[in-house]
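Removed from the display is one protein chain of the complex; every other protein chain stays in position.
We just call them A and B in the order they show up, numbering each chain from 1.
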Amino acid sequence: MTKKRFVSATMAAIFAASLVAGCGNGGGNNSSTTTAAKKSDGKVLNIYCWNDEFKQRYEKYYKNTPSDVKVNWVITPNDNNGYQNALDAALKKQDSAPADEKIDIFLIEADYALKYTDTEYALDVKNDIGLTDDDLKDQYSYTKEIVTSTDGKLKGVTWQATPGLFAYRRSIAKDVLGTDDPTEVQKALADWNKFNDVAKQASAKGYKMLSGYDDSYRTFSNNVSKPWVDAKTSKIQIDDNLMKWVDQTKTFTDEGYNNKTSLWSDGWNADQGSKGKVFGFFYSTWGINFTLLGNSLDKKEADGGKAEVGNGIFGDYAVCQGPQPYYWGGTWICAAKGTDNVDLVKDIMKTLTCDKTTMKQITTDTQDYTNTTSGMNEIANSDFKSDFLGGQNHIKLFAEVAPKINMKNMSSYDQGLNEEFQKAFKDYFDGKVTKDQALENFYKAALEKYPNLKK
Amino acid sequence: MAKNVNPDREAAGRKGAHDRAVLTAQRTGCYIVLGILSFLCLFFFYILLINSTRAHAQIQQGFSFLPGKSFITNFKSLMANETIPVVRGLINSLIVAGGSAALSVYFSALTAYAIHAYEFKGKGAIFTFIMMIMVVPTQVSALGFIQLVGNLGLMNNFIPLIVPAIAAPVTFFFIKQYMDSVLPMELIEAARIDGAGEFRIFNQIVLPLMKPAIAVQAIFTFVSSWNNYFIPSLILNKAEMKTLPILIAQLRGADFLKFDMGQVYMMIAFSIFPVVIVYILLSKYIVGGVTAGSVKG
Partner (left out) sequence: MKKQKKLVSYAKWGYIFLIPFFTVFIIFNLIPLVSTFYNSFFENYEIGLIQVGPTPVGLENFKTIFTDGDLGKYFTNTMIMWALGFVPQMFFSLLLAVWFTNSRLRLKGTSFFKTVIYMPNLIMASAFAMLFFALFSDIGPVNNILARLGIGQYRFLAEVAGTRGLVAFMNFLMWTGNTTIILMSGIMGIDESLFEAARIDGASSWRIFWGITMPLLRPITAYVLITSLIGGLQMFDVPQILTNGGGSPDRTSMTLIMYLNKHLYSHNYGMAGALSVILFVVTGILSMIVYTYTMNNYDGSGSLSKKARAKRKAEKKQMREQKKESKAAQATSSQHA
């Protein structure tokens, strides 16, 4: 008897306490940043992101932050979907959140862009924020396609463009094809059939065409003829181009045309160095000057090595367009519904993604390839030369490829399904399962992630 | 070894010599096994340290057993990294892990004492109930937990990371087992006769006797809280509140310009260092407890 009463009394007390606490949260504002004037909105600019890349750009290139506005960076790492979880939770509370805690800006990546741009949480850059077509005309069209909602509204902007190329070893190309000239090599690699033929020739000479399974994946998945999911039936549709990737990679693996590595693994990095025997790598703007260059040096810069010809295979790489246009990477800026800083957000977007001078400055300082067609064309037509690429002007190639990228067949499921597709087929390449079994495993994983889809 | 004078060994001459030989062989065997295990255990610390002395480009290309020259560079760049408030993270981790460990052992001991020292109705049922809780996987209620924390308005707060440690069935179970073997009721009754209050008896007599068990569980709780990533990462997103594992994840998720494995390993080494110290400090008690228990009358 006594015990029962005791327990129920405690339960009641606790529920009461949690109720009070719940109410207290809605009404009171205990943000440490709150200033006296609560009614004058917009004293805090809340920016949600997953790393500090944009923070660096913002702090260096945006000088107009009003002195009475505090910029609050909410950084949640991507691990285990952490960033999107945090962002989703915050967006859902956006209506009830106190003005100074409302999200103003959030960043997204292409692979899951539609998840946000197809909702009302992301504001229309033109109608809601006030950027004009004229402001946006210099941006590459694919960067706009990625953040255009299904009903045709532009929901985000980016300061960078990340077109991809195929970076190949000059010495190996000479050995296999008899030439290292980018135009000639491009002719030999102009489509996938030719690409596969070169792989065979390279293999005969003791080289690998690619390093790993997923090197070419993006090039295939960016050129699908239909989106991952049929909008009407919610049916998952596997594009022929993806199955082409499967068959190509299986052949490459079985014939020994690749080294069975994965992106970013130690083997993959090592393959890019002087001991590597790999013909080439699919890399976009940022990868070439940083990752690839760093990997090509024998004596690392940390050990006092210099980035110059003679150190490792510096100067032995060159770039060509490769079989199909694609992009890799990029970060988009979205304005959140309910922001109390519309004008400031507009100015930030305009300065960082529409202003040619600022963007060219970013390119000069950081070698980021920026989202200004005319600005990049100016650099492309200059006498710019990359020593690392043996004197080639790769900006010119980027400028040629970028307008060709077509991202019309995106879906909000791209990130989840692309990941699972590659994971499932890794077992097939490794010879652990049949093609049908791999497909079965893919469907299983896909439906776990997205219970609303159908096989 | 010097004071090792065993009476029965002296008595049996040849048998003693044989015994000694067997003992020496046994010891050698022990040392070999212990040596191999210790090597395996320390090896990973060695590799962590080695990697923290190497530059990003070197680590990326594969493995090395020899140190690099970038220790100071890595340390400096980690300290200079504005978005990774390392020192703040260290303090936060200390608060969370220290708070959890302290609350967990104190209240588990109190709970264990309640079950051990008092006779009351429903005691058996309560004990069984606590044992049943132990069976619930923590991940199982993670979603509900986060929802609750949100409803209570405790996001970006250390309370949901520290206070739940009070109800730690595993710690309770261990201390309870230990109490059963070392805490005689006579002692408590004697203290009562002296007029000590129940709360005072627990704090001043029982707790000190539990030292070895408390030290063991304090370490376990501290370490698991220190290394906990999953729940804290869902609760803390303000830079000044983040704990070390979240900062490490953030460092690993840095963009290509800033991605630096040297810094990541430096940060890992940096986060392990305090736990090692806490562990070595507390391990004295464990070792002490062992000797106290095995000393013969």
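The rule is simple: a contact is a pair of C-beta atoms (placed from the backbone, for glycine too) under 8 Å apart; a residue touches a chain by one contact, two chains touch by 3 or more.
These figures come from a predicted structure and were not determined experimentally.
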| item | value |
| --- | --- |
| Residue among B:57, B:216 or B:241 that touches the chain left out of view | B:216 |
| Residue, one of A:56, A:251, A:265 or A:361, that touches the chain absent here | A:265 |
| Among B:75, B:158 or B:173, the residue in touch with the chain that has been omitted | B:173 |
| Touch list for chain A against the chain that is not drawn | 6, 10-11, 14, 18, 80-81, 88, 91-92, 115-116, 118-119, 121, 260-261, 265-267, 270, 412, 416, 423, 426-427, 430, 432-433, 437, 441, 444-445, 448-452 |
| Where the unshown chain meets chain B, residue by residue | 1, 4, 8, 23, 26-27, 30-31, 33-34, 37-38, 40-42, 44-45, 47-48, 62-63, 65, 107-108, 110-111, 113-115, 117-121, 123, 126, 130, 132-145, 147-148, 160, 163-164, 166-167, 170, 172-174, 177-178, 181-182, 184, 186-187, 190, 198, 202, 204-205, 208-209, 212-213, 216, 219-220, 223, 227, 229-230, 245, 248-249, 268, 271-272, 275-276, 279-280, 283, 286-287, 289-290, 293-294, 296-297 |
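Note that in this section only the chains that are shown with their structure count from here on.
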| item | value |
| --- | --- |
| Chain A and chain B, separation of their C-alpha mean positions in angstrom | 39 |
| Residue numbers on chain A that touch chain B, as the complex places them | 2-3, 18, 21-22, 24-25, 50-53, 55-56, 73-80, 82, 85-86, 89, 266-267, 269-270, 273, 286-287, 290-291, 294-295, 297, 300-303, 329, 366 |
| Chain B residues within the chain A interface of the complex | 54-58, 60-63, 68-70, 73, 82-83, 121-122, 148, 150-153, 229-230, 233-234, 237-239, 246, 249-250, 252-258, 262 |
